[in-house]
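Some chains omitted; the rest stay in position.
As written, the chain order gives the labels A, B, C and D, with residue 1 at the start of each chain.
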Amino acid sequence: MLDIITTQWHPLLNGLWNTILCSLIALVGSLIIGTFFALLEISKYRIVRLIGSIYVEVFRNIPLLVIAMGFFLIVPMYITKISGFAAGTIGLTLYTSAFIAETVRAGINSVEGGQLEGALANGLTHAQAMRYIILPQAFRVVIPPLGNQFINLVKNSSVLAFVAGFDLMYEGNLIANDTLQTMPTYFIVGVLYLIITLPLSYYMRHLEKKLA
Amino acid sequence: MQNFIDAYSWINIRFLLQGLGITIEISVASIICSFIIGTLLGIIRYAKIKYLSAIVGFIIDLIRNLPLLLIIFFTYFGLPNIGVKPEIIPAAIMALTVFESSMVAEIVRSGINSIDYGQTEGALANGLTKWQALRLVVLPQAIKNMLPALVSQFISLVKDTSLATIIVLPELMYHAQIIYGQNTNYIIPMFVALAVLYFIVCYSLSLLARYLDKHLA
Amino acid sequence: MIEFHDVQKYYGKFHALKDINLTINAGETVVLIGPSGSGKSSLIRTINGLDPIRDGQLIVNGFDLADKKTNVNLIRKDVGMVFQHFNLYNNKNVLENIMLAPRVVLKRPEKENRELAMQLLEKVGLADKADNMPAQLSGGQKQRIAIARSLAMKPKCLLFDEPTSALDPEMIDDVLNVMKDIAENSNMTMLVVTHEMGFARDVADRVIFMADGRIVEDDSTEKFFGDQPTTQRARDFMSKISGH
Amino acid sequence: SSVAKQDVLKVDQKNKQITWGVKADTRLFGLENIRTGKLEGFEIDLAKAMTKEILGPNGKAVFVPVTSSTRVPLLKNGNIDAIMATMTITPGREKQVDFTKSYFDAGQSLLVKKGSPIKNIQDLNKPGKVILGVSGSNSVKNVAKYAPKARVLQLSDYAQAMTALKSKQGDALTTDNGILYGMASENPGYEVVGGNFTKEPYGIAVNKNQAPFRNKLNWALERLEKNGTYNRLLLKWFGNVKGFNYQEMKR
């Protein structure tokens, strides 16, 4: 096991970096897109709500691997060249955004109706009430579930391994195949994932307690 | 287009559906196991039993924070080191159960916490013990509250079964790979078929959840 | 100021307000009472367009609320509302609660906005709580902040929906005193749903009694409390709530 | 573990069966027939023949499908006795497992779109060139040697790599020529170029310290080569592959 670390630290670190990078990009992207579709889902207009829920249902009911493969293999045939990292990250972003939309929507619904009414009666428009009062409170409520989504996102970034995205799992697979020391390699890979996700999940639990 | 027509020959579709059968079989088994085990673990965490809750919590955290792919590896290849040598299907069910139970445990814990503590106090003051209050009053309400989260988790579980192709579990994804192993031109038709089949299964699950949500009210 | 003409309101099939005819003049203070479910909240909430009406005409401050083209935001600028459960913005401190709407709706300059907010805090006796979050206040304090928040918009009219019924008894007077002050020392039009009969007797110009979605009595305060109410319904109700 | 201490040959002779780890998704070598559910391919037939050779006519070959990720752990855990799954003999791998002598001498080549400027491996040794391969195969390691300036993308299986080539994710696809010719025949717009630039001898892998078993496998292989069975299987599986010179591979 030690020899894997001493001889393979370079690809491992490279993989770790790509995993972190992909996760961060996908996090920001899926937060924005997810919030957008959450707002569509609670719109007054039926047709807008329908668009929102079709998006969410499609992306959350298809395996991430299929989505990422779609971007990697099909998009370049018809639209534009795209690297495995980019294809995987986009796929992960869209996939996660569907879950985030659901989470944010639940958060908005959990803010008591009185807050919206108070703001409306105070003269704010619906949009202003959303922006200044409802969304800030909704986000506070959804921080713990969002944290869990983020942890899932980090783990799901291992889909990059299937589209040659040079992430941690990809490098791990290569090392395992190369050295044939499968278990030790995946053990190290597991520890590296835990280094990202464990602190995150403890921080989330801490936040959850603080906000409760 | 010809590729699609060839790829969707009846014999291929039948083979895909066989894979789907295994996917569903594994999913159902894992859902049942992880619901039972996850609920128990969630209750243990909620109950704050000395040492036990902390230990269970630590293990749950460890498992929750690892990619499922690694859990599958560790279950299938690690268990033989302690003398258990599971077949592929039991191994896949075990791995999924281990992973999903830890997710379910968290859902159960926060589901119980979401029930107004007044319900517990009412039951205690009424003479029920802590466990009776939990079992008869709090848990039934919590389960209704957790239903959406549980269903999302089980939808993930169904999709996650595809990761077990890595240990050559003959489920849907693996069967698709075998089909496009015959002819590389079948790959895109197969991915389209995968998207449709998984969507149908997962979406039916969320419809079921919506139905239950309405009728349990 | 406020005119109801044959207003009908439904929740789905449920007929919540029936044939409402009512005029409230500028500067009047009107108290609205009636049993639970009689439609008091429904009535008051139609006035600033929180709930829509089905039929009839409802003119508030010159705007017709029955008309779909009316911009309710324009009405709400001039019609403040105070709720039973305060509905302070939980994510903002006291000062921000008061200053938000004038800033984003009226675009009032920041300095002027802050000065007015501090004056209002002074008026409701809570100048020292300017930096507190709502969660750090008692119910009575929250409600006084909610009143200050409404006043900051300089409305022509204030609606109160059971402003004291979620309060501990010893905090009720603080809130009622603020309301009395507004009623007596400004030209505000006020419509108050409350069971505080002492308050009604002291400051109301008129008392309206509702039951089953209808206005059953509409008397001057002297008449309502001096003689007894005209209808049996109102008399029964009064005897039930007296003392609580 | 206990697996290491057992003499696999003795156990297998007693049970009258050998458990082989084989490919189930690779055409020509080991692919599941979706009509029958049986595995088919050169390696499957060869493994069956070797089993009979070693255990006699009643000997049974049991097949366990493996992937490049699972084959070695399965071997080490004792789930399988031997790996015959397009596994190239390399010095690095010999540290972990023991190989028999080669049972198939593949050569590594390139698949490109017809009319591509790329004619051989040297054309790929430039910055910006991308070579596609399948993860876990030895061929991708070789490319790194022959074309160090190119970037290598490793995908999970041949079909994905082929599709990535079609969607221009790479300039060429490299792997063993037998597989490349198979893919070229399905995709008329593509051709194999540059000849074989390495030898890829496939070996059967067994656990360390199983010399008797390995020797027996070598012995069986030689017997099959001598009695013509080997050539017959070669003809059966590679005789019809366009562009593939099976005559050269005869033993």
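Heads up, the rule we're going with is that contacts are C-beta pairs under 8 Å (C-beta built on N, C-alpha and C of every residue); 3 or more make two chains touch, one makes a residue touch a chain.
Remember, it's a predicted structure, so these values are computed and weren't measured experimentally.
Novice: Per chain type, how many copies make up the whole complex in this structure file?
Specialist: The structure file's complex resolves to the formula A x1, B x1, C x2, D x1.
Note that only the chains that are shown with their structure count from here on.
Novice: By the touch criterion stated at the start, how many steps lie between subunit B and subunit D on the shortest route?
Specialist: 1
Novice: What are the chains that subunit A and subunit D both touch?
Specialist: B
Novice: Counting C-beta pairs in contact, which two chains come out on top?
Specialist: The largest set of C-beta contacts joins the chains A-B.
Novice: Looking at mean CA positions, which chain is nearest the middle of everything shown?
Specialist: Nearest to the common C-alpha centre lies chain A.
Novice: Can you tell me which chain lies farthest from subunit A, using the average of the Cα atoms as each chain's centre?
Specialist: Comparing chain centres, C lies farthest from subunit A.
Novice: Hey, how far is the Cα centre of subunit C from the one of subunit D, in Å?
Specialist: Their C-alpha centroids are separated by 82 Å.
Novice: Just how far, in Å, is the C-alpha centre of subunit C from the one of subunit A?
Specialist: Spacing between the chain centres: roughly 46 Å.
Novice: Quick one: report the Å distance separating subunit A from subunit B, using the average Cα coordinate of each chain.
Specialist: Chain centres of subunit A and subunit B, defined by C-alpha means, are spaced 19 Å apart.
Novice: Return the residues of subunit B touching two or more other chains; collapse runs of consecutive numbers into ranges.
Specialist: If we look for residues of subunit B contacting two or more partner chains, we find 73, 77, 187-188.
Novice: Find every residue in subunit D that makes contact with two or more other chains and list them.
Specialist: 69-70, 73, 160, 163
Novice: Strictly by the criterion at the top, what is the full list of touching chain pairs?
Specialist: Result for touching pairs of chains: A-B, A-C, A-D, B-D.
Novice: Considering the complex alone, what residue numbers of subunit A touch subunit B?
Specialist: Interface residues on subunit A, with respect to subunit B: 57-58, 60-67, 69-70, 73-74, 99, 102, 106, 144, 148, 151, 155-156, 158, 169, 182-183, 186, 189-190, 193-194, 197-198, 200-202.
Novice: Flag every residue of subunit B that touches subunit D in the complex, lowest number first.
Specialist: My answer: residues 11-12, 15, 73, 76-77, 80-81, 85, 166-168, 175, 177-188.
Novice: Residues of subunit D touching subunit A in their complex?
Specialist: Touching subunit A: residues 68-70, 72-73, 92-93, 95-97, 135-136, 141, 153-156, 160, 163-164, 166-169 of subunit D.
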